[in-house]
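Encoded as structure tokens, here's the structure I'll be asking about.
Left out: one protein chain. Kept in place: all the others.
== chain A ==
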């Protein structure tokens, strides 16, 4: 009857010895991935940019420092601050404690817009080369990232592209009203100016001929360049009135096309379709419509890109399947669509079933088809040791990006199909690590560990080196250029970006998830102060158990299974500390109210492995 007996008798009574052994192991916070996962935005980012770290620098008006953290990690902060697919934002913890995530992408742009010259911060390029020559085919984000990582290590790099300048799809596919050319040129040139030998306006037609030039390694970053046409009745007769979306966008970017008909139909529901319709509005399209087979909610385009299109007066017709292109007397009149309804079976598999209504006719002077892209490698010989799979795609290792020809590496859309800029950058970094290991004669599989650091943020009693107060502000909206001006000229950038004051306020919304709550069992006196103060009921002291069951009896139920439980070793009373990471505000109150500093707020920095790092 002693020693808090009554607390436990209840639980122990019903459990057999077998069940008691099924308890959660103490969390190993030395595993770099544990705390990395707590930083939701960074974990979700393909390139794992240390987001909270640069957001704090923006709040401190240290824009150049914030820019450089981005530049190291994602290479194109100015471009990505405008055009990134932002996988970080849906992951942002703020979206779980209130409505909207932090505007991470637009904060990145604040850093890019307000930085000083970074000339003196760029890595120095050795004048004495290491004797290794690398060829990069395609000058898009993946190849440029490889160049960025390998040039400072002394590699000699030749880059080839069929366009007149570097940037790849960032130049040909992203319209100027979303990405000014000056921003792109600046960030492409930081890399090319390192001494990369460029060969532009040149199509590579044989990989063998490149390999024959004696390169130590070749990186293929040629993207997914081939658009598709829907083979509908009337397609041939319609002739020049039907365009492939991505080809049309690059014709606009390179000024081969300057106008389009008044009535435009854009087929497709992805971001390319959104760029096509918005560009059409600027080249004379008055009645521009997006028509998509799937329901609106299932469209592949990012929600904000759909919003931007609709904001410019472009309606989106969903559940319309194209049936026929109507041509009369050799002139395209429009298209016929069948209305469908989406049905989902038990496995969630979708089928689009016709509603039985009459076909819908829509008039059109021009049709843009943005229904997907494909990789194509007609220029890669099939007898040079590169294995191709049954879809005629090269077999590429998902970690090393090496093909079955050990000298040839792939990255970006060319590796595993169409993704986005930030994914291409992530591929480029990893391919650069592999190329460097390969050229040094080491195994590409044996990769150096990521860089991590964990430092207390304590400045004094109850004083932290980060802004731990949680701002209540709702997400700030980015101002736009007046629509009449924006639609007149495709070179006018639509989004104006946050000014520095708004940037500060938005930066303060960041919860600093990288400042970790670190718990040290040996100091804990189980006074419950942390449990009592925690505003979001993250902390519980309780008996250990099976995770599924443990999650149900915490201070607040831990129903988000994607978020880990931080479980301590057994404490003197026989209980464990369990912290549900899900909605922790990183406010530091647990550490402030802890009398023995068993809790401490420690900043966790995680940088992915980079080329040139030694294997530990």
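One rule holds for everything that comes next: a contact is a pair of C-beta atoms (placed from the backbone, for glycine too) under 8 Å apart; a residue touches a chain by one contact, two chains touch by 3 or more; residues count from 1.
In this section, contacts and distances are computed from a predicted model.
Mind telling me which option in "HupE/UreJ family protein", "Amino acid ABC transporter permease", "Cytochrome oxidase subunit III" or "2-oxoacid:ferredoxin oxidoreductase subunit beta" is what UniProt lists for the chain we can't see?
Protein name of the absent chain (UniProt record): "2-oxoacid:ferredoxin oxidoreductase subunit beta".
Can you work out which residue in A:29, A:44, A:97 or A:257 touches the chain that's missing from view?
Touches the omitted chain: A:97.
With the full complex in mind, choose from A:389, A:472, A:501 or A:548 the residue touching the hidden chain.
Only one listed residue reaches the unshown chain, and that is A:472.
Out of A:309, A:513, A:578 or A:594, which touches the unshown chain?
Once the missing chain is taken into account, the touching residue is A:594.
List every residue of chain A that touches the chain not included in the displayed model.
Per the touch rule, chain A residues meeting the hidden chain are 1-7, 9-10, 96-98, 461-463, 468-470, 472, 525-529, 531-533, 535-538, 555-557, 559, 572-573, 583, 585, 587-589, 592-596.
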